[in-house]
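Excluded from the complex is one protein chain; the other protein chains are retained at their positions.
Entry: chain A
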Amino acid sequence: MIDRVVFGDNQFFGINHMSQDKASEQAKRFADLDRIFEVYGYAFEAGIRAVMLNSNDRALAICDRFRAMKSQLPPIAWYPSIPYPHKYAGLVAEKGMVGALQGLLFADGAGSALGKIAQGAMATLSFDAVRLMRMLVDQEMTIFRGLDVRVVFLQNIIVDLMLGFETPAPFIEYCSHIRKRYGAKPGLITQNLPLLHRRLVEWGIKDVVICSSINKIGYLMSPDRASYEAVIAQNHPADYQFMAMSTLASGAIPPTEAYAYINQLNIQSIVFGASSRANIEKTVASITGGGEAQ
C-alpha cells in the first residue's frame, strides 16, 4: 500500500499558481538547502514518512544530503517524479526538437554509455524507441540512487501528451520498466484522470498509482469533477491507487473544507506541500483525522 500522506516539493521551487510574488519569495527563501531541510524536519516531526520530489536541477543536492544524513533521519519512502519538464522545454526552445533530443542524449559527452548508444542510433536512424525511453528514465533516476523508491511518477506533460495519441505501447513499456528495473510501482501524473483510467482499463494495465488534481472546486480536473468522483467511487485500490494533488486548489479552498471533501472520497494518498510548521501539522491532522475509513 502507498503512504496516506506524501510531502511534496512545489513550495521549494517557486511554484504557485495563484501568485508570482509568493512564488518568487519562496524561491528566495529556499535557495539555501538548510532552509529546505528545516521544513523536511517539520514534516518528519509531524509523522510524515514519504517524500515526492521532481528530478529538477536542485534534486541531486537534496538527495545527496538525504543520503548523507540517512542515520539521523527516520526511514523515508520515496516518490520521485520524472522528468523535469522545464529542462526539456528550454532545450527545445534553444535547439529545436531533434537538437534537444541530441542534447539530452549527449549531456554526459559522446563517450558516456548513453552517448555511445545514442551516437550509433542517430547514425543509423534505426534506434529503438523503447530502449531510448529506458535510457532517459535511467538517466533521471540516477539522482535517486540508494533511496527507498516506492513509486516512480511520470510527469503529466508527458503522460497527457502520450494519452492524446491513444497508443498503449509507451504506457506498457514505461510501467514494465519501472517494475523490473526499480522494483517500484509505476506512477502516472495526469490532468485527465477519467480518460487515463478508462484507457488503462482497456489496455489491461493495472496496479498503477494515478496522481491528479482533486479538489472541491474542480480546478484542473478535466473533463469535470463529477467524472472524477464516479471513477474514484468505483475503483478498487487493488487495481489502481489514487493520489490527490492540488487539494487546496492553490489556496482557493480553506484546508478544513478541502480535506473534509477529500477524506470522504475513495482516495489512497494525498500529496501536499507547505512550508510552515503550523500548516504542516494542521494539514497532517486534517488528512489523517478523517481519512482512514475507505
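Assume contacts are C-beta pairs under 8 Å (C-beta built on N, C-alpha and C of every residue); 3 or more make two chains touch, one makes a residue touch a chain; residues count from 1.
The rule we apply is simple: contacts and distances are computed from a predicted model.
A.B. asks: Just to verify: the chain that's not displayed, which of "Peptide/nickel transport system ATP-binding protein", "Carbon starvation protein A", "Gfo/Idh/MocA family oxidoreductase" or "Cysteine desulfurase" does UniProt list as its protein name?
C.D. replies: Spelling it out: the chain absent from the display is recorded in UniProt as "Gfo/Idh/MocA family oxidoreductase".
A.B. asks: Who touches the missing chain here, A:D32, A:E45, A:D148 or A:E166?
C.D. replies: Counting the whole complex, the residue in contact with the absent chain is A:E166.
A.B. asks: For the chain left out of this view, which of A:S222, A:N266 or A:T288 touches it?
C.D. replies: For the chain that is not drawn, the touching residue is A:S222.
A.B. asks: May I ask you to list the residues on chain A that touch the chain which is not drawn?
C.D. replies: Interface residues of chain A facing the absent chain: 13-15, 17-20, 23-24, 27, 86, 89-90, 92-99, 101, 122, 125, 127, 129, 157, 160-167, 169-170, 191-192, 195, 217-225, 249-250, 252.
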